[in-house]
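Yeah, one chain of the complex is gone here, protein chain that is, but the others are all in their spots.
Letters A, B and C mark the chains in the order given here, with residues in each chain numbered from 1 onward.
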Amino acid sequence: MQAAAIRILLALPVLAVLSACGRAQAEGPTQPIEFMHNVHVTDNEMECAYCHFSVDRSEEAGIPSTETCMGCHRFIRGSTPEYQEQIQLLQGFWTDSLPIPWVRVHSVPEFVQFSHKPHTRAEVECVECHGEVETMEQVRQVESLSMGWCLECHRDEEASDDCAVCHY
Amino acid sequence: MSAELMEGGVRGVFLTLDDVAAAVNTLENEGVAADDITVYSPIPTPHLEDAIDRPVSPVRLMTLIGGLMGTLTGLTLTLWTFFAWGLQVGGKSIASLPVTVIIMFELTVLLGGLFTLAGVFIFSRIPAMSTKPGYHPRFSNDLFGVFVHTDDDSAAQRARSILDRVGAEAIESVA
Amino acid sequence: MERREFLKLVGVTGAGTMTACDQKVGPQALIPYLVPPENVTPGIPTWYASTCRECPAGCGVHVKTRDGRVIKLEGNPDNPVNQGKLCARGQMATQRLYDPDRLRGPRRIDNGEQVEVDWGAGIEQLAEGLRGAGIEPGSVVLLTGLETGTRDRFYDEWAAAVGAARVVYEPFAHEAVLEANRRVFGRAAVPDYDIAGADFVISFGADFLGTWVSPVRYGRAWSEMHAFRGVESVRPDGEGVFVAVEPRLSMTASNADEWVAARPGTEHLVALAMANVLGAGGPAAGWPPARAAETTGVDAETIEHLAELFESKRSLALPGGIGAAHRGATAAAVAVNLLNQAGGAVGDTVRVNGALTGGVPGAYRSMIELTERMRSGQVKALLVAHTNPVFSLPPGVGFEDALDEVPFRVSFSSVLDETASRCQLLLPDHTPLESWGDWVPEDGVMSLIQPAMRPVFNTRPTPDVMLDVGRVMAGDGGTPAIEAESWYDYLRSAWSDVAGSERAWAEALKAGGVWQAATTVPTTPAPAAADDGLDFGPVPFDGPEDDGAFDLIVQPQLAMYDGRSANSPTLQELADPVTTSCWQTWIEVHPDVATDLGVKDGDVVTVTSPHGSITAPVISYAGIRADTVSMPLGRGHTAMGRFAKGGVNPVELLPADVEPNGGGPIYQGVRVTLTPTGAWVPPLKHQGSDIQHDREIAQAISMTEALHAEPGHHGNGHGEPLTVERVAEDSGAESPYRWGMAISLDACTGCNACVAACAAENNIPFVGPERVAKSRQMSWIRIERFLEHEENGHVKTRHIPMMCQHCGAAPCEPVCPVYAAYHNDEGLNVQVYNRCVGTRYCSNNCPYKVRYFNYFTYEWPEPMDWAINPDVTLRQKGVMEKCTYCVQRINAAKNTVRDEDLEAVVPDGFFQTACQQTCPTDAIVFGNLKDPDSHVSKLSRGPLTYSVLEELNTRPANFYLKKVIDRTSSDVALKTAGSGVEV
Partner (left out) sequence: MSESTSTVNRRASGLAQATVFRRVNDDVLATLQRPGVGWAALMAVVLTVLGIAIAAWMYQIKTGLGVAGYVPPVMWGVYITDFVFWVGIAHSGTLISAILFLFRAQFRTAVYRVSETMTVFAVMTAGLFPLIHLGRVWYFYYLIPYPNERLLWPNFRSPLLWDFFAISTYFTISSLFLYLGLIPDIAAARDRAQPKSFRHRLYSVLSLGWQGTDSQWRHYNRAYLFMAGLATPLVLSVHSVVSWDFAMAIVPGWHSTIFAPYFVAGAIFSGVAMVITLVVPLRKAFHLEDYIEEYHLNNLAKLLLLTSLIVFYAYLVEFFIAWYSGSEFEKAIFWDRLTGRYAWACWIMYICNCIIPMSLWSKRIRTSWFWMFVVSIFVNIGMWFERFSIIIQSLAREFMPYQWDYYTASWVEWSITAGSFAWFFMWFLLFVKFLPSMAIAELKELLPPKLRRQQEELEVAS
């Protein structure tokens, strides 16, 4: 009952607009391991698709398997104590054969059928939606990912603005 | 400048609207400026308006403006949204005029009404915080009143005498 | 296995499956693989070829998995049995895999209490029990359902090794047919009936389109023989004729050109009389049409006419089905064989080579014997696998009580069914979708079963358990009975001669099996001896003879089969093709009888037979003889799970005795009396009115006209007919697509496979009986079944699949205040769930009434929600939904072709909608109407085309092809029960 009442309040258009525009984050969620994109991408010049392996094949960009991480980190133990600490965390997960419970940063509502593949095929750069991840220590959402935001790009690029492209 | 804004003057109390009309006319004939005369009436006064010639209320202009704005808003809102995202429904054309007519009509009435009310407020100076001294509670009850704004005693005297002559029930000066 | 564990192993990426049920945006878990499995890309489905084990037909399937979870089954096009098609139950195999009431691990039952044990302990206890059972033959019994191929051999070997007797029991084992074939052809098998090849098929009670032997293959064959589409028909001559001889208009009979309603238990006499006309001797000699006419209630000239047809054409007669299993079943089947012989069908349309392994000779009798041995205490240990006799045997047999005499009882069932719940040790097997195996549906076809996902629960393949037991019993150092590391190794070596090399094995797995030409099996026809000791007279029924009583037919129901599917909510909710009821056990009575009894649909009556008495709601049905009533099997479970509870089990009314010759059960052999109880329950019928009220929704045309009809849409007389070209205009000028459908009413059998497929593909929820009572069922596609009462008393049925017509001028669209419904560039009528506010105006304004509203937020009990298709949004309460033409598949197809070339257009047949994909008779054809050469365009330009409610000018994209009636060859009026034969 209460929940319902609150819902109705939230439904006030003003709030709706705010909530939509308010999705961009000042800082991202804290991850189980302080993975640093800047170190990997900028310093070590790794390709996004090296870890996000299915970004050009699937709707999912793909989260690297722990095995992938260990591929390097069996040998790379980290240059600074902080790094070492984090990498030990990773190795911990590996030896206990536990999956790393990463926290999702970018997500669209369940009623949006988003797929990475068509976007990468159309040569949309990762940064255009995810921001300059390569400079981020902690990844955060920079764009609103609101419907209007999607639409504007779709229209500028003359991609389809048919509802049934994303909603079905 | 209508009298209600100025303090001070003479108030005559009358029993009927005809007396009031007579009074006002006499006052004006005696050279009292129409702006200095205020009538208080407990009932609507369509007849009085004819009796003491006063200009037709400009409220109707407001109604017109509001109405036109409404019509225009209706048209633009509907047409514009049709084209903002041309979604096709029911095999109909993207823009359909009969629809715009309905919205136009509703908005015409809506804005027309709002502007009319706004008109009343603006022209008859309401909402006002308090009633003016010239006013008396019984003017909303059973009596009529004529208030003459006077700048000096001589004028006041003249007004008193005129009001007395046209048979005011009571005459009192108000500061 | 706990869900978390499952995730650990497999991992799930994306909001799709994880947070399917809530729409909140925000942080969610994002679990990567620890070690990525081979050839699995997150977000991309992986397909495994396997075999459907929902019934003995053994259709080949392709199992679709996403992120390590099975989400859908589709027919394997390469498999000769079903050629890519699947029935409703096959589509819903996922719900048996994810059954929330499955046994989640090994259990011991101590005085009624379930105690979890680990597999080691369980196996110990089993070995212990077997040792304790002693070694005298028959003291240990391994009771299994029908198995073929390697698993069958394994069970035999193992049983032999541990000195156990093996008994095979299948409720629908076709004992009579097998026996008859043994007598006539010398082989106890279901022959290869070439329905497709015949011109004239006459069925004596065989429900071969619904539940008999191999419905999907027969469905396809029947459509090749019978379905007339004007263009692109397999038989453009329209010569195919099908006549059904049975007391009740079953789903199969409802697709016949004529329904000959012979008295129950006398169908075979029609066959004999026909044989007689064809000059057959033996038993046929005694049954001239005149005599048969009296007994059967079918007049003589009808019989003669049928005989003429049978002789003049390439003909095929099909023997009685489950519902026709009466005390004379073997005689009946022999009679049909004799007819086939007399008509020269044997060796032509009836081939013993390539026979189907669909039956078990004398299965029922062996159960009677087993029960006897149990009762007399000879059985010390009983091991039950994949069969549920306590449910399917008539109580009169006394199997359940006899169980008490067996000291040690073990069940390998994966669900806690009636039989399992009477055992002390539960060692649940994998479901077929989780396990290795194979199946031999017919001579020469070896179909593989491979696990499509990791086990959902802590279950274990029964053969592996048996191997372990063998080791344990052999003790340290001793050599186990069967020397195989594991069931997989055993299977692998069993296949060594067919697919020995790794390569061949991989190929076989990829193809789903190995198909070879049927090896010639030597048969010894002995027609002379065929009728030894058979009584061909009318069949005796127990119970009162007076007019107040009715012959009872207990027949399998399409969705429930023998009851194994009863805990699948979607199947429970599937409209029965005959009554459109669901979720319960009803009793079908003729409308006149209902009037006499003063009962209406839903009134509960007590059904009393000499053997028992149960109560069931009445559903009046004009397609049944007035002296006959009928009840469906498969419901009325007392165990098995939350969804299986509804209804009653009509076997309680059945006699325990054995059909003397074939050793089968008596599903048709009692007379019952009906007494109204005064109670009423909702009839749970999906359909409101059974007749069309002259609204020409399901249209028909006589074959004579059909053959000479001009191609093209003929319209309905008002205005310009709706041609393909006109409909093609209803999409964006620059768009290359205008999606549409051509649906052939002459092909549609009403089997509801499309409905189930749609539910599986589009995450369509079940709503439960209390909501079906309010007509709130959600099936996006439904089979409307209309009864046509003809002057001469005939009752004909028309089936019409009804789903969103994706109208060019859709009435539902303009009334939506928020554009949740609109018409897109490809001609789709799109419904945007997240935009919908739920005014329900669209549904009011949809003349086809194909929009469905979410009155609540419907959910699937864990783990059934694992079958959710992540490509289709789940709908929240307050949202309207409807058929989307599988827009997710359309988009996927477009994405795929664009990979090569951004301008590429999806070619015809590149993908199929779920309903089209599974339809056994290809009644539904989907495609692009803008492509003049597409299959759908061609069909829609054919002579039989019409549009439903065309006068409303909604410009539907679904073209229907009229049903073709009055086949040239069947013009003589055949006498049917119609409405109200005097009893």
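Here is the rule we use: a contact is a pair of C-beta atoms (placed from the backbone, for glycine too) under 8 Å apart; a residue touches a chain by one contact, two chains touch by 3 or more.
Only a predicted model underlies this, so the values are computations on that prediction, with no experimental measurement involved.
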item	value
Which displayed chains the hidden chain touches across the whole complex	A, B, C
Sole residue of C:Phe550, C:Trp586 or C:Phe853 that reaches the chain not shown, by the stated touch rule	C:Phe853
Touching residues (missing chain, whole complex) on subunit A	1, 3-5, 7-8, 10-13, 16-17, 20-21, 144, 146-149, 151-152
Touch list for subunit C against the chain that is not drawn	686-689, 691-695, 697, 771, 774-776, 782, 784, 786, 802, 811, 814-819, 835-841, 843-845, 847-849, 852-857, 876-880, 949, 952
Hidden partner interface residues of subunit B, rising order	2, 4, 14-16, 18-19, 38-46, 48-49, 52, 54, 56-57, 59-60, 63, 67, 77-78, 81-82, 84-85, 87, 89-90, 92, 96, 99-100, 102-103, 105-107, 109-110, 112-114, 116-117, 119-121, 123-132, 135, 137-143, 167
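The definition used in the following text is that only the chains that are shown with their structure count from here on.
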item	value
Most remote chain, CA-based centroid, reference being subunit B	C
Distance from the mean Cα position of subunit C to that of subunit A, given in whole angstrom	45
Rounded Å distance between subunit B and subunit C, as computed from the means of their C-alpha atoms	82
Subunit B, residues touching no fewer than two other chains	87
Sites on subunit C at which at least two other chains make contact	822, 824
List of subunit C residues in touch with subunit A within their complex	7-8, 11, 13-16, 19-20, 22-23, 25-36, 41-44, 822, 824-825, 828, 830, 832-835, 871-874, 884, 887-888, 891, 895, 898-899
Touch list for subunit B against partner subunit C, complex	87-92
Footprint of subunit B on subunit C - complex, ascending	730, 807-811, 813-814, 816, 819, 821-824, 955
